[in-house]
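First up is the structure itself, then whatever we jot down about it.
Missing here: one protein chain of the complex. Every other protein chain is in place.
Entry: chain A
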Amino acid sequence: MDGTIEFTMGLSDGIAWPWPIAVYLFFAGISGGALAVALFIRFYKQQTTNTPFLKAASLVSFATIALGMLCLVLDLTNPLFFWRILVYYNLNSVMSVGVIALTAYIPLTALMALFALEEEIKQIPLLRPLVPVIDKLKGIRRPCEYAVLALALAVCAYTGFLISALVRFPIINTSVLPALFVASGLSAGAAAAKMLAVGIFKEDLHSQDMKILHGAEWPIMFAEALFLFMIIMSLATGNAGAQSAFEAFHTGTWSMVFWLGVVGLGFGGPLLLNFATGKQFSHSSQAFYLSGLCAVGGMMCLRMFILYAGQNFAI
């Protein structure tokens, strides 16, 4: 029945989840993505040494998840209530399940960083007390790596499940969102770790690891584009609510964020830098950093777009 009775006002005074949550989703995606890619390579190439890429990835992973947690806590109405999430559980809640995953994941990323950065830690006097701890825990490195790989992917996916449970926002409430977040987490995480590996840990731009990454990058990006396309199509051809949300892609500020940020920067940037420039430039370190920054920036725009455009188009 059309026009029976409806109300359009709300009591919450606007957007429930503002930008710190988007930043948190961004950091959690990078953290999980970077570590997952590094561990994939480690298992695939059966590496036993601490490669520069592994070092970079574990450092990125730990730093970003810690920053992400900070965003999450600061976004609570009262950050001092944080302990309540850790004490009370509701297993029906995606957030609660995520908290359980994170309480295992965060210490494990710290442990990964300790293992991977052993040599560096030995050189810093302040951190030297950690060395015996690393030695003690070395025996369980392998199982920890398996566990953290599973958890890293779970964390990436969880950030998607977390928000896709919000039924009133057609852009957010899609089953493809977790997959999209895993794919974009992997690509941005790999890009971030790559830049750090070359910049700080003196990885060669054309090393073995870099070659594998380069080979994996494009398929992941393609999957990401595909998932995005799936979301857009399901909105454009969906019911009235979905179609009204489809507007987010062609009107208003958020459509700019989508086309310039997600598509232009995130997809267009790396593609142009790699294929549309001369061979000399596309193999240079400028192109390398630029395209890495594009991937990371594009992912941030994606999280912002999904969260804000999503909440703006409620049904």
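Rule of thumb we're sticking to: contacts are C-beta pairs under 8 Å (C-beta built on N, C-alpha and C of every residue); 3 or more make two chains touch, one makes a residue touch a chain; residues count from 1.
As a working rule, contacts and distances are computed from a predicted model.
Q: What is the missing chain called in its UniProt entry, if the choices are "Sugar ABC transporter permease", "4Fe-4S dicluster domain-containing protein", "Acetolactate synthase small subunit" or "Urea carboxylase-associated family protein"?
A: Options "Sugar ABC transporter permease", "4Fe-4S dicluster domain-containing protein", "Acetolactate synthase small subunit" or "Urea carboxylase-associated family protein" narrow down to "4Fe-4S dicluster domain-containing protein" for the missing chain.
Q: Using the document's definition of touch, tell me which of A:Gln46, A:Thr77, A:Gln123 or A:Gln280 contacts the absent chain.
A: A:Thr77
Q: In the full complex, which residues of chain A touch the absent chain?
A: 1, 4-13, 16-17, 75-78, 81-82, 84-85, 87-90, 92-96, 99, 163, 165-168, 311, 314
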